[in-house]
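Missing here is one protein chain; the remaining ones are kept as they sit in the complex.
Order of writing sets the chain letters: A, B and C. Residues in each chain are counted from 1.
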């Protein structure tokens, strides 16, 4: 990811400006405020603003429970309790805003999370930059054979080289034609005075889905944790997972106690169905259980055995 | 509204604590941060936290429109443009959090605005305080004769006195019985060791709807302006309007440019139907138009004439 | 719950009217369409309309997964898979609308679920009926000693009698005064021609929180299941749980396959934290684990032991 000099100057100015505030402030997050965290080949994540901290979660919970929480003297214990019992509203009292630059096909996955505020760069108004996501070689994987939506082994060197070549040349060529249709170069100058140039809202359709877009994305902590649970997960597509992982690091700086509870109860936790719980109880009692008598389907059984570190 | 000494101490401590931040900061709002603004007889509004300012709206719009907004050098002009054309997403980039104390029957109206985050004091966990809304005499109005949901003339002195007496004595008596059923006094001591006391989640049902509750309420600026448009309006019930007006003052401190545009285009603006627009054009052309030939219903016609300051 | 003759006639008329439709139709749900299901002493739940069925969930999933789901020939298997892996959007493709009559203090809990459409009877427009929730004697429980928000043992006969007496007489008396302040009897006649009567929007504040209100409530299946998970749970307050249980029965008629998967994976399922999973693995391996060495708090440990049917 390369920033223009203008962008670097803006970021530095924002970082240099300090104000006095009576609001809750988190020094660990302030440290990286506005600073771009590189993701993929041209992408980035930047924290632009935030509201609240771990104490704001506790404070909201204490409003709800009133004198009833006086005895829980330990804030970390209360946050764990809230997360464990899915008392989610106190987590909604914290809010964070990011600037994110990401490939369009990933933006299309991301936007399905509807509980956020978004301002995206509009290619109806302005020209998109000549930047495309080209996977690193160690990400050029074949379709998984056992999973309709996953990746399998890496492609061979020869096949990988061909794929890279196609991705690069198609992105470049369609972008060249985008510029030609617009009749406007990347500095905004008209190319050919004898042509009108196609409207931006039409020309953009010639770009490939790995072109980069960017947006401001604002979300409350509860909904952010839900996003991270799905997108920082090993089943998520690599290209969105790396963004989720970068965001997870900023959450750790921002609300470390909530972050730890999230890792313990959500990310590291598992769900057992009613039948799976019966199997677990029998196994603990030393009994043998087979998939057949468990009433669990073969696929779920395999998943359960993996969860329990057992041979199926 | 009276605060306990404990609350006053907490507020003072929060106000005294100052931190350095790189975030956008609004000194006019910081001035009143955490400070209770009295509303009704025992209610309050307090700004607890905020994110963003007028510049954050502009910044989000510029992300969307990219180079396309470079020419609009004037931030106020851009904010007006956004509000006028209902480009609402940049306003969602600002967020504010309030502490509000309000009568339950008003809380029930308020909560119908679903696009906010709420943590309400729970009467399942804790006892409610002995505080009820009793209208001032100049609010004791009769049912409007021409409007199913409004107020008409003030009640006569005698009728008003009787109403006040009933409201006060019923609220006090039902609260006394609430305490008796709980078997717990307002300091949390058991009243009668020989009784168990009814569960709080049941006893609360004996309270009247003018009992006060409180909550933290967090909302983005776009949705807040929508709330204010409906609730600071002259058709809104007085008891919610006074809260909306108090909040509107905090908005003026927080985002003065957005506030002014809101007053000009929403609060002071009007909508004309297709047929009403035709009438306006004819009137400007000096023609006479009657309700009958306008195709507009008598009721709408009257409203239109009021809007245009004309005799019906 | 008593219906007026007018209501009974309306319900019969709606039930008698039959149309031809090309839409997905569920005969088991049609059987009870419009019919009131009694809840509590005066409450009710009625299914008023619905959209979609089990097949609509499957159909939506197949749109998403395209040719990729051709091999999953079994609809029930697909629905289970979706629910287990929290692929929630296909469940949003089914919608249901209820008419519900419920005490106001329960309505206040209910409305916190923000992802539904609601039209509530407005006491600003119209007078509320003289109906209050009075708990049955087997529900008059003391505050739980070990849980801030639950119920413990039943009250003794004498204390229970006193509570019932207070609840009834306060509800009746405040309603009497509501009528007096309105100066309008329950048939809508003016009581005293020499008085104006207080505006409805004010008079309503004198009612107690066990007065009944009613609303239309429309929600998609995904959000309904989330509501039911929280409210049909044993930790939910009894007075909302009975509504959730009545609704759960209608869900069983409507989408029996989704209902079964919900019971297996959500209602009957459990969540284990990362540390709890480690404990389970050790127990299965035949090792002994103590609370102390598990790193789990005493409270969570007790909960885990209950989940696993073990002595703490």
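FYI, a residue touches a chain if its C-beta (ideal position, glycine included) is under 8 Å from a C-beta of that chain, and two chains touch if they have at least 3 such contacts.
All values reported here derive from a predicted model rather than from experimental measurement.
Touch, as defined at the top, links the missing chain to these shown chains in the whole complex: A, B, C.
Across A:11, A:55, A:167 or A:305, the single residue that touches the chain missing here is A:167. Only one residue in the set A:207, A:251, A:284 or A:308 touches the chain that does not appear here, and it is A:207.
Here the missing chain is touched by one residue of A:104, A:225 or A:277, and it is A:104.
The missing chain, though absent from the display, is touched by one residue of C:42, C:218 or C:281; that residue is C:218.
Although one chain is not shown, part of chain A still touches it, namely residues 103-105, 107-108, 111-112, 114-115, 118, 122, 124-126, 133, 135, 139-144, 148-153, 155-156, 159, 163, 166-167, 170-171, 173-174, 177, 180-182, 195-202, 204-210, 237.
What chain C contributes to its contact with the hidden chain is residues 14-15, 17-25, 30, 33-34, 49-52, 56, 59-61, 63-69, 89-90, 92-93, 95, 97, 99, 117-122, 125-127, 188, 214-216, 218, 220.
For chain B, the list of residues touching the undisplayed chain reads 65, 68, 77, 80, 84, 86, 89, 112, 148-149, 230, 263-265, 267-277, 280-281, 283-284, 286, 297, 300, 307-310.
As a convention for this text, only the chains that are shown with their structure count from here on.
Those residues of chain C in touch with two or more other chains are numbered 112, 148-149.
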